[in-house]
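One protein chain is absent from this view; the other protein chains keep their places.
Going in written order, the chains are labelled A, B and C, and every chain counts its residues from 1.
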Amino acid sequence: MAISVSVQSEDFDVGVEVRALSIAGVGAVASFVGRVRESQSGLFAMTLEHYPGMTERALHEIAVEAESRWPIAAVRIVHRVGRLLPGEQIVFVGVSGPHRGEAFAACEFVMDYLKTRAPFWKKEEDANGAHWVDARETDDTAAARWQR
Amino acid sequence: MAISVSVQSEDFDVGVEVRALSIAGVGAVASFVGRVRESQSGLFAMTLEHYPGMTERALHEIAVEAESRWPIAAVRIVHRVGRLLPGEQIVFVGVSGPHRGEAFAACEFVMDYLKTRAPFWKKEEDANGAHWVDARETDDTAAARWQR
Amino acid sequence: MKVQVLFFASLREALGTAGETLEVGEGCDVAAARALLAARRGEWQRLASPRIRAAVNQALVAEAHGLAEGDELAFFPPVTGG
Partner (left out) sequence: MKVQVLFFASLREALGTAGETLEVGEGCDVAAARALLAARRGEWQRLASPRIRAAVNQALVAEAHGLAEGDELAFFPPVTGG
């Protein structure tokens, strides 16, 4: 099983990431891209803070947990940090494997866990100034469904 | 809602497709790539036949059905036809929307329905000659779970 | 009346033709057209299998679907795309 995790300020190329996951024996690549919404509420920018070291470790553990649950071939996680503008990409999660059902499930699992377990914090800037984003209850609910 | 369907012999670029789905208001892009496995069984190539006209129509109807079930922003389906070699991409399905749960569900729904509803047929070539692929029961089962 | 019949994939190869113009009686439905073709024996009996699906004017239909002059009637095995 190949696991690759990057926490970086630079943007990523989805085409390159999906190609890298397309290794021998892989029939399916499920992937997800999260981006900064161009919202009507007038968001100027968002800044992502993380806990260097623990973040990479948490993401790696989530990928290991995914591979222990599904027969998959590779997991790739890229998460950006720093200041991002509306329309910019935030996160890429890609999972490849022999079959699509497992690739989809593992990809969604990694995203759900990442949202509630990986130490990242978002601060949004709009016309009223800057404020830290509150954790959403829907994310905890999404992660809870994988409990066994 | 933006729906775009292509049935083509040319390859596609996942990066370009995901970028095209990343329109205003979109926070999530879920996508899937199916490819010809480099199998141990010694597959030389696969040829995809389709029913011109009906195929495009069926894919468009599946996308419309997906948008009627989930609040999503755009659906893109690209399916290749003709002769493909191991490692080549076969199909791209991408769904974008405000939130990830709906984008994932709609993307998986489109793939499951495509597998059982869109008129494509695979013929595989190996050392024993060429033979048509049998429909897999797991695909029917995957599609059946969306029945309501 | 006349309908345009099409065959795809393994069925097309077994029959050795991609299709033909078929003369059917008024009130003919998909099941009757299917039986007419299957009655030719040999490989044509493949059409008698319920695994062979039918579409009229590019939409999947039930066996009781009535045909009209100029309809496009397609028969094909279970699909295997994606």
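Rule of thumb we're sticking to: contacts are C-beta pairs under 8 Å (C-beta built on N, C-alpha and C of every residue); 3 or more make two chains touch, one makes a residue touch a chain.
Predicted model, so just to flag it, every value in this text is computed and none were measured.
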- Message: As a test of the contact rule: which chains in view would the missing one touch?
- Response: A
- Note on the structure: Against the hidden chain, chain A presents residues 34, 48-51, 53-54, 57, 79, 90-91, 111, 114-123, 132-136, 139
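One rule holds for everything that comes next: only the chains that are shown with their structure count from here on.
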- How many angstrom between the C-alpha centroids of chain C and chain B? 26
- Could you give the separation in Å between the centres of chain A and chain C, each centre being the mean of its C-alpha atoms? 48
- Task: Mind checking the centre-to-centre distance between chain A and chain B? Centres are C-alpha means, answer in whole Å.
- Result: 23
- Residue numbers in chain B touching two or more further chains are 34, 111
- Message: Can you list every residue of chain C that touches 2 or more other chains, as numbers and ranges?
- Response: none
